[in-house]
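In this view, the complex is presented without one of its protein chains, the others remaining in place.
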Amino acid sequence: MSTESVEDFRARARAWLAANMPRLAPGAPAWNAMDVSEQDAARARELQRKLYDGGFAGLCFPREYGGQGLTPAHQRAFTEECRPYEMPLLFNTPTFTIIAPTLLDMGSEAQKRRHLPAMIRGDELWVQFMSEPSGGSDLAGALTSAKWDGGQWLLNGSKIWSSYAYFSDYAICLARTDWDAVKHQGLTMFIVKIRQPGVTVNRIRQSDGAIEFCQEFFDDVPIPPENVIGQVNDGWTVAQRLLHHERSSTGGSSPYASGTAGTRKESIDDLVELTRRAGLAGDRTARQQLAEAYVLQTVQVQLVDRVVKGMETGALPTTAGALLRLFGGTFAARRATIGFELAGSDAVAWKAGEERASRYGHGYVFRQASCLGGGSTEMQRNIISERILGMPREPAADRGVPFKDVRRNTGTSRR
Amino acid sequence: MSTESVEDFRARARAWLAANMPRLAPGAPAWNAMDVSEQDAARARELQRKLYDGGFAGLCFPREYGGQGLTPAHQRAFTEECRPYEMPLLFNTPTFTIIAPTLLDMGSEAQKRRHLPAMIRGDELWVQFMSEPSGGSDLAGALTSAKWDGGQWLLNGSKIWSSYAYFSDYAICLARTDWDAVKHQGLTMFIVKIRQPGVTVNRIRQSDGAIEFCQEFFDDVPIPPENVIGQVNDGWTVAQRLLHHERSSTGGSSPYASGTAGTRKESIDDLVELTRRAGLAGDRTARQQLAEAYVLQTVQVQLVDRVVKGMETGALPTTAGALLRLFGGTFAARRATIGFELAGSDAVAWKAGEERASRYGHGYVFRQASCLGGGSTEMQRNIISERILGMPREPAADRGVPFKDVRRNTGTSRR
Amino acid sequence: MHFEASEEQTLFLDSIRRFLEAETPLGTVRRLAETGGFDRGWWRRAAALGWTSLLVAEEDGGAGLGDEGAIYLGILAEEMGRLVSPGPVLPSAIVAATLSRSGSREQRDEVLPELISGERVAAWCLAEGGRSWSPEAIALEAEPTSHGFRLSGVKTPVEAGDRAELLLVTARADGALTQFLVPADAPGVTVELLEGLDLARRFAEVRFDGVDVSESALVGRAGGAAADVERQFQLALALASAESAGAAGRVLEFTLEWAFDRFSFGRPLASYQALKHRFADMKTWSEACHATASAALAAIAAGDPAAGRLARIAKSYTGDHAPEIVQDCVQMHGGIGVTWEHDIHLYLRRVATNRTMYGEPAEHREAIAATLLDVAGGEAA
Partner (left out) sequence: MHFEASEEQTLFLDSIRRFLEAETPLGTVRRLAETGGFDRGWWRRAAALGWTSLLVAEEDGGAGLGDEGAIYLGILAEEMGRLVSPGPVLPSAIVAATLSRSGSREQRDEVLPELISGERVAAWCLAEGGRSWSPEAIALEAEPTSHGFRLSGVKTPVEAGDRAELLLVTARADGALTQFLVPADAPGVTVELLEGLDLARRFAEVRFDGVDVSESALVGRAGGAAADVERQFQLALALASAESAGAAGRVLEFTLEWAFDRFSFGRPLASYQALKHRFADMKTWSEACHATASAALAAIAAGDPAAGRLARIAKSYTGDHAPEIVQDCVQMHGGIGVTWEHDIHLYLRRVATNRTMYGEPAEHREAIAATLLDVAGGEAA
């Protein structure tokens, strides 16, 4: 089967988009991942279905699972063409860029046939149940447990930092199934239906006041055996694939994302407009800061290109996505600081109804989230030094010990 | 015996200085610790003798060891008064601020009576033989050894980074005397006469082209038993006192330093003049950098005051000198960078005979020395986190193992 | 606090800490944030501890500490920072000090006692919404009238402007700095509460639309307020610095506890060298923040001519470093550090606000550069 050339595809996509997808109003705000409602989710499902019906959904997924079997170059062309249109961006992360490729790598044939087409059709939004309140960076230290009981698993415990769980359908969930095994060998990865008795989803208010993340509580939630991904007690292998795809996703190198939240240019225009509005267009220090943000943003895109090619050619190991996460996280934090400094006192006190600059204040308060979400920058530095540079691994006190005997948090100094 | 009031002392010192010490020419360059000749050393000995004869040497040392038994406040007053005069600053470090207080703490009565008055009279300049070519920050990993042989010790090995050894008289030298003991328990601290057969002193050229440091080689150098400081195999206790005094010295909190190389004002005037000469007096970015240097310099002095008082009152532990070393080292590096950036292309290429800006280029090349000499900033961070904040110590692979079995450097990747 | 506190200073510190921990622990601060800021009864009780009178002369009912009151105020500011406390400490102290120094007999006899007792609250109207907070940037016009002056202009942001009964307005009459004490309900004055980053401290925009005041509203003489304004400004810089030093120091303390208690890969976070080294940096910056804030307050207390420069140095250093300490402590906390539930964002909001209020680091550095470069001969004194 011969593949359509990228340029032919681009022309066809352009025409289809113009005829079918809603155009964004000029100057419409870029999609804001921070504040998504159930209505937004319903709208995203509808648009995703539209793409599917037009043959423009799941471009890089295999045809047998509802995709189009095209190349990353086709996807890049489509993402360029769809900029002026409203897109179901909510499906990109984690559903398409993290969960779906993990299922592709590690799921059973039945799991792939059941869920991948449903995602691509817009029927299933997914989230990750990975982090735990007690866990920090140590994902393999999961305390959430699943017990085999009468032909099914029963899930108990709690997960946190899952985005959008309150309107999503399924989750991929890492749970401990053997407490006598050493840490990494007693874990299993499950598919969990979110809307069912025993699953409670609470929303978490962020330090900037927005609500995006959730915490879930599990009380004897039943999971059928066919919902195990990979092998029982081999969940860490699945988790590592998932983390790999997460690094690609947050680093910007995933071929499964379709459309982007704003072009590069829009994103610097934001700071350009702020600089002008603050009356700093002629201020040399402000100009330096603005240019610094633009330089870093440009270099980030260049670094993504380089690292993706390096991984493709084998010049860099597959863990090189950590370079992108580290660069991206620290750049986003720096950008938040520059925005805050450019905004001046408007970011600190503002009139009701004149909140434009206030988001730079809130962005500064929430700044470190960019260095925490998707794996902290500390974890990325560990990965880069240990797996890319081959430096010795950190000594861990939990190796070779039954997990039940590993030391855990003391005190309750969380305030 | 009642002590003279600081103000009376100050008046007396002022009069004596005016009558006896050579005045610095206005605008004379601050003393440059980087480029000291044997003639400079002879001159320092002469001036130190003059101070001694006038009763203004060793102000804070006890009277029984040739000092004046005065308080740090007297010393501060003297240091303020002596600014316009040429002073024997070469004696300050390490002789007065590091070696002498270590002898005071740990030396035998005979050692103190023999050497302290000789230092204060200007007869003995001392250096430290602590670091070794193989050793880096791990001073207790010394490979230089002393063997007991027929009523005396025989020293063999090599030391490095000793300033001024080529014109100094004595050294305090840490050597291994028991290879079967664990690392810290097989060391002994010795007094070593430098000018004697078996001691070879080579000078080391720095990356900026200057020559300050030395490397020494020892070939069966005899040391009499009375030259052991403290107990045999207890040299690490002595070394810890020495390191404590070194932190005070490089942090700027030693009461034994007399006179300073340039006032605070002179030091910023340097950058002010550079800014003007570079035509940047009206450049907003340059002004920010200049002010940053001045802010950091001022805060450094304020931090010294705070930490010294904190140590005096017990609010901070005696290891708090590490805070000053860390601040001082990183500030000096930042200042070198600011100087380099202000100087522009003049610091990178210059006409013969117009080298003024070139020292900012060389200062930049040698920048990290301020974060290495006197204990690297990494060691200071270890000390601060472990001994001030009480965080867990780094695991060391050399604890509880006979030193002869400890793993050492591999390969020869020094280039 | 500085390490040479006298016994009186230590007692004062203890009384503040006891009061704040009992009356406005962080849970209370959060509730106040929802309900509109500090409680008046609370403020009167705080005033009874002497908070409002530290820079007021004894004959005006003050503490009689003389200029040394600045050091006590610094202790208070640090403690306010340690618990992200509400309350108009800074404007109250500044206005009371100036009234005691330069106020008319009537202002001192009628107004000052009510400020000292906490019955009434005063705000200082300084900034005018531009980038600069320096007194040189003040433009609000005081136009002479037959019976006094007419004030026209906008002041924003004004700390505690929404709660103040009295406004100390820094203006220009004939181009020279002049200050007035104006009731907040005077005709032509409009106060609009602003929304803001700090949950416990509020700011307002105060408009003066041709506000007529009589001669008796003058604080000091017309055109003669420069010295008072400079001193007020120095105090504001030094107190904001001390407060940020206190806030960052407290955050560092509880983050260190967290690092001891929190286990990752079977080891406490505190055992990871990469984190240990960052804690070492933060400890150094934190001590430096305390050092420079204390030095600025000591200089103000001593009447040191360098006080203005030292206050700017303190504000620029703490403005750069206190927020960075708190941000890295957020990072140390991981995900919980960016939730509303965790208190660390209260601190981050406070130090971020302090960084901006009374001038950002860059503005103060520019002023410092001016003293180094723009004076003949580069005289830096």
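For the reader, a short list of remarks on this structure follows.
Labels for the chains are A, B and C, by order of writing; each one numbers its residues from 1.
To be clear about the criterion, a contact is a pair of C-beta atoms (placed from the backbone, for glycine too) under 8 Å apart; a residue touches a chain by one contact, two chains touch by 3 or more.
Here the structure is a predicted model, which is why all the values come from computation and not from measurement.
With respect to the full assembly, the chain omitted from this view is in touch with A, B, C. Of the candidate positions A:Asp180, A:Glu273 or A:Glu354, contact with the unshown chain belongs to A:Glu273.
Note that of B:Asp123, B:Asp138 or B:Asp178, the residue touching the chain absent from this view is B:Asp138. Residue C:Tyr272 is the one among C:Phe38, C:Phe149, C:Phe180 or C:Tyr272 that touches the chain not shown. Within the complete assembly, residues 131, 133, 135-138, 141, 160-161, 183, 204-209, 213, 278-280, 285, 333, 340-341, 344-345, 347-352, 355, 358, 361-362, 364-369, 371-373, 376-378, 381, 394-399, 401, 406-415 of chain B touch the chain that is not shown. Residues of chain C in contact with the chain left out of this view: 272-274, 276-277. Although one chain is not shown, part of chain A still touches it, namely residues 265, 268-269, 272-273, 275-276, 281, 284, 287-288, 290-292, 294-296, 298-299, 302-303, 305-307, 309-310, 312-313, 315-316, 323, 326-327, 378, 380-382, 384-386, 388-389, 391-392, 394.
Going forward, only the chains that are shown with their structure count from here on.
Looking at chain A, residues 285, 395 sit in touch with two or more other chains. Those residues of chain C in touch with two or more other chains are numbered 260, 362.
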